[in-house]
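One structure is given below, represented as structure tokens, and several questions about it will come after.
The complex is shown incomplete by one protein chain, all other protein chains being positioned as in the whole.
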Amino acid sequence: MKTKRINFWAFFWVVLAFLYFFLPMYGTLDFSLRMKKGVLSLLAYQKVLADPQFLASFRYSAIMGVITVIFSILLFVPTVYWIHLKMRQLRPLVEIITILPFIIPVIVYVFGLIRTFSGPPFQLTLTPFKTDILMVAGYIVLAMPYMFRAIDVGMQTIDVRTLTEAAQSLGANWAQILFNVIFPNLRTAILSGALISFALVIGELILGDFLARPALGPYMVEVGRDMAYQPAALAIMSYALTWICLGLITLFSRSNNNQRQILGR
Amino acid sequence: MPSNNSQPIPVKQFQPKSQFTNWIGILPFFVFIFVFLIFPSLNLFSGAFKDQQGNFTLANMKFLSNPYVLKSYATSLQVSIITSLVGGIFGFFVAYAIVMGNTPRWMRSILTTFSGLAANFGGVPLAFAFIATLGRTGFITAILKNICYANAAGVQVCPFNPYDNGFNLYSLTGLVLTYIYFQFPLMILTITPALEGLKKEWREASENLGASSFQYWTRVALPILLPSILGSTMLLFGSAFGAFATAQALTGGSIDLVTILIGQQIRGDVLNNPNEGYALALGMVVVMAFMIVGYTILQKRTTRWLKL
Partner (left out) sequence: MSYLELSNVKKSFGTTIAVDDFNLSIAQGEFVSFLGPSGCGKTTTLRMVAGFELPTSGQISLQDKNLTYLPPNKRNVGMVFQSYALFPNMTVADNIGYGLKVTGKPKKETNARIKEMLGLIHMEEQHNKFPSQLSGGQQQRVALARALAIRPQVLLLDEPLSALDAKIRLELRLEIRRIQQQLGITTIYVTHDQEEALSLSDRIVVMSKGKMEQVGTPAQIYTSPETEFVANFVGQINLLPVKVVSPTQGKVKVGEQILQAGKFGHLNGNPIRLAVRPEELNHGFIEGANNLSGKVEAISYLGSIVRIRLDVEGNPISMDVFNERKLTIPSVGDDYQVTFPVEACWII
């Protein structure tokens, strides 16, 4: 009798959670298909995909995402590697630094970034190219908690020291060790970090908005102000994109340990 | 391609000889972090205590006591506390149901997967999803609107139209409902490992010693879970307190959260003294710092048995 009651409440909470998850998702899907009066159609999606501004902003954000991922990897993999190999005592400090972007609200950080680098002596916001440098730096910082953690976890599962010594005894130099030994062994970890970072950059609003660059985030806000059905279509498309990124991570990490990843907003 | 360099490279040259050479390996990281994270943050501090000419002043602090600013802080805190408590409690119960409720397996795996998705699904698209669902013409609104019947006098009444009953998605209530969409999955993801760490034997030992289920929860399970619950709630609070995009896209900036105010400050819309913006931003950091200090103290207290 007692176990039955527990089961009832468990069932109750699970059903409630299901409703909370799926009603907005379903509602959005339904809404996005009703652009044409009286029939279900993909018109809203067609409109979005046909909008040159959408394509441009998506392309811009995707490029920014790829650049961010590349620089993150180049910055964090050697750092984490070095910490694991030689500077274990620094790990607590670096760990605290890497979660700072969780503690400092994004808008506060971006405010500081813009106020610091837009004025003299840096003046990084004068040309689009310089602004983009600032954007990428900001994205790298915002994605750092995820990227660092993914690589750190990956590095813990391989025996860095033994791999390094083995490579050294075969006559490899540092670059060869990093690119031929460490990177391939960290594939899964780097990939999941990369996918999370990419998804984060694609969905990020604040940097693009306040640095006035044509990113996807500001574009979406604009669409949300002016249109009724396209935003719903965009929301479904972002669901799908997040879904794909997470799905790929699960797929790649299935063979390794299943790490749950949390992405921010 | 294996190098065809036949000369063996001496292994020794790769062993850095001093502590100094060790530091070179992590120098790029620290330089980057200093330039793009520490320096701008420090700048925020100093900017908050400067006037526009760059002289030291406490005037910006006075700006923080402006009723308009205070109200925005109150609103932000209110939203963060409500959503992290409601989302946290809700998420806790769902996680509990997933871990210990004997619910069907497929339900559990779907829920865990979707928690990952929903916790990561925030920002502008989330606002869109809620507008499409609960907005004036949204999916659920439309369904509720159409539940109508004729009353005794033969007049059609539609008692469930939310917008006739004081509901408005573009309000604080709407914001809370929307935030909870990512808050409770975040709780599920972070508390599940802790719940899984509760040993079956603890419950059995407790029962065996004559305790009721309620006594087990209040004396054993919750005290053991408390550090994790605190940590998760902290994370939830931070993610709501710092949220900007969802609120901006949902209400178009009509609800005065601190983040929205800072946004307006960056655009130069409202205030003409940028140093007041510094103070505003510093205030947020101070709130977070307070939360973290409080959290650390509580954590120390609740994990006394863990560390020793």
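The letters A and B name the chains in turn, as written, and every chain counts its residues from 1.
In the analysis below, a residue touches a chain if its C-beta (ideal position, glycine included) is under 8 Å from a C-beta of that chain, and two chains touch if they have at least 3 such contacts.
All values derive from a computational prediction rather than experimental measurement.
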Visible contact partners (per top-of-document touch definition) of the missing chain: B
Residue, one of B:Val35, B:Leu64 or B:Ala211, that touches the chain absent here: B:Ala211
Touch with the omitted chain, as defined above, among B:Leu37, B:Ile224 or B:Val285: B:Ile224
Residues of chain B (touch criterion as defined above) contacting the omitted chain: 199, 201-202, 204-212, 215, 219-220, 223-224, 304-306, 308
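The definition used in the following text is that only the chains that are shown with their structure count from here on.
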Whole-Å gap separating chain A and chain B, where each centre is the average of the chain's CA atoms: 16
Chain A contact footprint on chain B (complex, rising order): 3, 8-9, 11, 14, 16, 22-23, 25-26, 28-29, 32-33, 35-37, 39-41, 43-44, 47, 90, 93-94, 96-98, 100-103, 107, 110-111, 114, 116-134, 137-140, 180-182, 184-186, 188-190, 213, 235, 238-239, 241-246, 248-249, 252, 259, 262-263, 265-267, 274, 277-278, 281, 284-285, 288, 292
Residue ranges of chain A touching chain B (in the complex, touch as defined): 2-3, 6-7, 9-14, 16-18, 20-21, 23-28, 30-32, 75-76, 78-79, 82-83, 86-87, 90, 94, 97, 100-117, 137-138, 140-141, 168-169, 171, 173-174, 176, 199, 203-206, 209-210, 217, 220-221, 224-225, 228, 231-232, 234-235, 238-239, 242-243, 246, 260-265
